[in-house]
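Every protein chain of the complex appears in place save one, which is left out.
Per-chain numbering from 1; labels A and B assigned in written order.
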Amino acid sequence: MENVKRVDLIFGEYTQEKYKILEETMKKSNEQIITEMINSGLKGRGGAGFLTGMKWKFTAQEKEPTKYVVCNADEGEPGTFKDREILTKVPRKVFSGMAICGKAIGAKIGFMYLRGEYSYLVPDLMAELDIYHEHAKRFNLDFTIELRMGSGAYICGEESALFESIEGKRGEPRNKPPYPTVSGVFGKPTVINNVETFVNAVMIMKYGAEEFKKIGTTDSRGSKVFSISGDTPKAGIYELELGMTVAQFVEEFGDGDTKAVQVGGASGFCVPRKKFKDTIIGFEGVPTGGSMMIFNSSRSMYNVLHNYLDFFEEESCGQCTPCRVGCQQLLKGIQAVKKGEKPSSYLNQLLKLSENMKITAKCGLGQSVANSFSSIVDNFKEEMIY
Amino acid sequence: MAEKIKINIDGIALEIEKGTTILDAAKSVNVKIPSLCYHEDLCVAGNCRVCVVEVEGRKNLVASCAAPAEDGMVVKTTTPKVRSARTDIISLLVSEHNTQCTTCYRSTNCELQSLASEYNVDSERYLSVLKPNIKVDKSSYSIEKDDSKCVRCQRCVRTCAELQHVNAITVAHKGKDMKISTFMDLPMNDVVCVNCGQCVTHCPTGALTERRYYHEIWDAIGDPDKHVVINTAPSVRVALGEMLGFPVGTRVTGKMVTALKKIGFNSVLDTDFTADLTIIEEGHEFLDRVTRALKNGEKVALPMITSCSPGWVKFIEHMYPEHLDHLSTCKSPQQMFGALTKTFYAEKMGIDPSKIVSVAAMPCAAKKFEANRPEMKSSGYQDVDAGLTTREIGHMIKQSGLDFVNLPDSKFDSYMGESSGAAVIFGATGGVMEAALRTVYEVVTGREVPFKNLAITPVRGLEGIKEATIKLEKVLPAYSFLEGVEVKVAIAHGLKNARTIMDQIKDGKSPYHFIEIMACPGGCIGGGGQPIPTNDEIRKKRIAAIYAEDEGMPIRKSHEVPEIKKIYESYLIKPLGHKSHELLHTHYKKRNRY
Partner (left out) sequence: MPEIKELVKGLADKYGRARESLMPILQGVVLENNFVSDIAMTEIARELDIATAEVYGTATFYSFLDTEPRGKFVIRVCKTITCDMHGKKRVIEKIEDLLKIKMGETTQDKKFTLLTTNCLGWCHQGPVMLVNSTPYPSLDENKVTEIIMEYMSK
């Protein structure tokens, strides 16, 4: 068991007393909170891995008096289900994290954007929110949290699309700049963080940046909640230390016949067996929002890729050319190669296309299709053709 | 003083204002970056990605239309990386497209076509992902919508929303199914579309076009039994040249008349004649309303609003149906012309009106719908058989094989060929107001409007809403109740601005007596039937041509035109008289907003 290090931070104990950490944190100055966040080296858990403390700092510095905190609970990446687990087990920590952020940056309202698929969680979350608001009132914290629902659109997990959706519009990502820290929801400076990021913030407040830093590696501080699925006898949620290799991971979670691991969901990378040893899971290697999908040798990687591309051509918002048309072309292209309607060399054309999508698409969705596409096509070419 | 920053584009160092986009910065040093979803009139979308460029130090390319230049940026616009990406993007657009250029109305005037040919894209590169069985929506009298030619740039949607505040069209669905759609994908004639055609002039491709009627007109011309009459609106003569080899802003009135005669129209007349007539009728209607309100204390709807713009008329019918009484009851000049063609003109010429085909050459798409309104039959026939756009006229002239550039000038025919400068300026925003004031002021005071050279400059220009106040002093005895009254007028163009004006009326807060509203930004010179492209630079040049035409006219005021005087003496008898009501005025219809 020394291969993968288990941690008990996210799901670990809050405090006996309700909202105690939050109450304690209220005694700190905003500068203290932000400095501690920066010192912890915490990177966002939603996928992009931006330094959370810096995000808070930039937003805090904005002169505009109205600011918002948004918790991204849209969790739509295939293979990810850890935010659901967090919201089920420790919603208190999530709301505390949002409130801490609200205090630190000077926001009075926070939104939690929950994907429609999780609407069954609403009653419990509302009940917890009532408790939160009661306690916030008790220690004079002027920060209310509202719940907003998605309705079945993966792209609304992209931060600017999410803002559009909260504003009652189609979830089409915006041009950047301006970034959310300057102009986010309702055009106001906004901190948007993943569910897990907010929980980490609470734990940093509880244990201090120094303790937090002891977990993980220089590039990937803290623990990470993994959603493990696919060909594994141990599918489920695990809180692990970042920085392990895929080989170590497979040894623990594989079924003995693992041929590939998809790290980071459909928009992540596919790591083939021959690269298990040299690939580190974390920001220094393959980053992941937590999704780990394990495939054994009975699986056709063509089917896997086909499934991802089906997903992307439906879930793209459709506004920008490289993504809207590119996804359709990649899918149609691999089908044509498989059927022999196009020569196998056409795959090279498609690889080139996916590279161009990466550098020209408007948002992260179109930009990351190439991750799975090229890592699967490059490593499993034969499966694509025959 | 805006902060200045230094950047470098393709080796050219330049200093620009902070906040300038890379695309604009490049334009300022004559580096042309191709674009597609970008349009000067509209907010930035940044969705086509054709305009991508390389910025030193960045892995990803940057959409130059959407990205503000930053201090010290080094931009390269044509590296192999950029070229490869751009070619791919254009190829993708083509792969989604019904590339039937040979039969496309926008061929040679299409932004996708030019891009594809500039980048010489290989149509074999990608498989076709064009959706099967797309039907062209020809339900509307004015607009044709062909989704198979759509590049999904959303320019039309932004136009309809931002410039026109109509929102008849929207982006619907997502991913591969994303498309431009009406509510419930209903046919265009079943939705709130006001037919202004602005989406057409802002569409880069053949996806949105005006419905064409010129084939029927060619047939009529070829029919010896038919007498085909055409009248041409003022804005056509200052824009038509753009399609036929002249620089923007060239007046081609004389050549246009020659060309139309050569094409075989039996009579080429001037819509300006009925524009002058509109001024007489509308001017008196205004005075009548004011008299009833101020002298008799009656409750009449003021401000009065002009009704020459059929896009605007349909807009108010949909959006403010409870305020239709503010609209002047005057028909538009096109419809007055049509009604008179098949009555007055037919009588004078001794032609059976059933043999007359009356055609209007218009800068407008909404005129097509207007011509087909059921109430527009006061001559006993359909008053206007076809409203053609400037673009259709341009096409007809091209088809005729005429060497337009070298044609001699000729004059309009008669009857109904004479007009004043006041009628010409109908084409520019503020023009109807200016023309009306030139006449009304004189009717009330007996003197010319107190502006140098008759140019009422406060009502001119491209500002969205313009206001002016004119004090009536030393009035004629019949109008003594108007002594000292300050007449407040406003001018709005673009329906977004019309909405502002109407909201004031709705709230009972409108300070005006008389308002001119034109559906299209810039007025008719920027109409939905005008040559493409149209933007502010082009609008300004067309407007300048309009005012130059006005100044060159021997008669500058509507009430001084001899043919106008004559038609009142011999036919209409008096403004707002019985005959006028029958032929020149109309009523409006409440329509659904939702």
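Quick note on the criterion: contacts are C-beta pairs under 8 Å (C-beta built on N, C-alpha and C of every residue); 3 or more make two chains touch, one makes a residue touch a chain.
All values derive from a computational prediction rather than experimental measurement.
Enquirer: Using the touch definition given at the top, which of the shown chains does the missing chain touch?
Expert: Across all of the complex, the chain we cannot see touches A, B.
Enquirer: Among A:K67, A:K93 or A:R170, choose the residue that contacts the chain missing from this document, as touch is defined above.
Expert: From the options A:K67, A:K93 or A:R170, the contact with the absent chain belongs to A:R170.
Enquirer: Which is it among A:E117, A:D219, A:E251 or A:E355 that touches the chain not included here?
Expert: Going through A:E117, A:D219, A:E251 or A:E355 one by one, A:E117 is the residue touching the chain not shown.
Enquirer: With the full complex in mind, choose from A:I38, A:L51 or A:A235 the residue touching the hidden chain.
Expert: Candidates A:I38, A:L51 or A:A235; residue touching the omitted chain: A:A235.
Enquirer: Which of A:T80, A:S160, A:S220 or A:N356 sits in contact with the chain that's absent?
Expert: Within the whole complex, the residue contacting the unshown chain is A:T80.
Enquirer: Given that one chain is not shown, which residue among B:L115, B:V192 or B:A360 touches it?
Expert: B:V192
Enquirer: Applying the definition given at the start, please give the residues of chain B touching the unseen chain.
Expert: Against the missing chain, chain B presents residues 166-174, 181-184, 191-192, 593-594.
Enquirer: Where does chain A touch the missing chain, residue by residue?
Expert: Against the left-out chain, chain A lists 75-81, 83-84, 115-120, 148-154, 165-171, 186, 227-231, 235-237, 266, 293, 295, 299, 303-304, 307-308, 310-311, 314-315, 317.
Definition applied: only the chains that are shown with their structure count from here on.
Enquirer: Which stretch or stretches of chain B touch chain A in the complex?
Expert: It comes out as residues 44-50, 52, 59-61, 63, 66-68, 81, 84-85, 88-89, 92-93, 95-96, 125-127, 129, 151-152, 154, 171, 173-178.
Enquirer: So in the complex, the part of chain A that touches chain B is made up of which residues?
Expert: Interface residues on the chain A side: 153, 155, 170-172, 175, 177, 312-322, 324-329, 332-333, 336, 342, 349, 352-353, 356, 358-362, 367.
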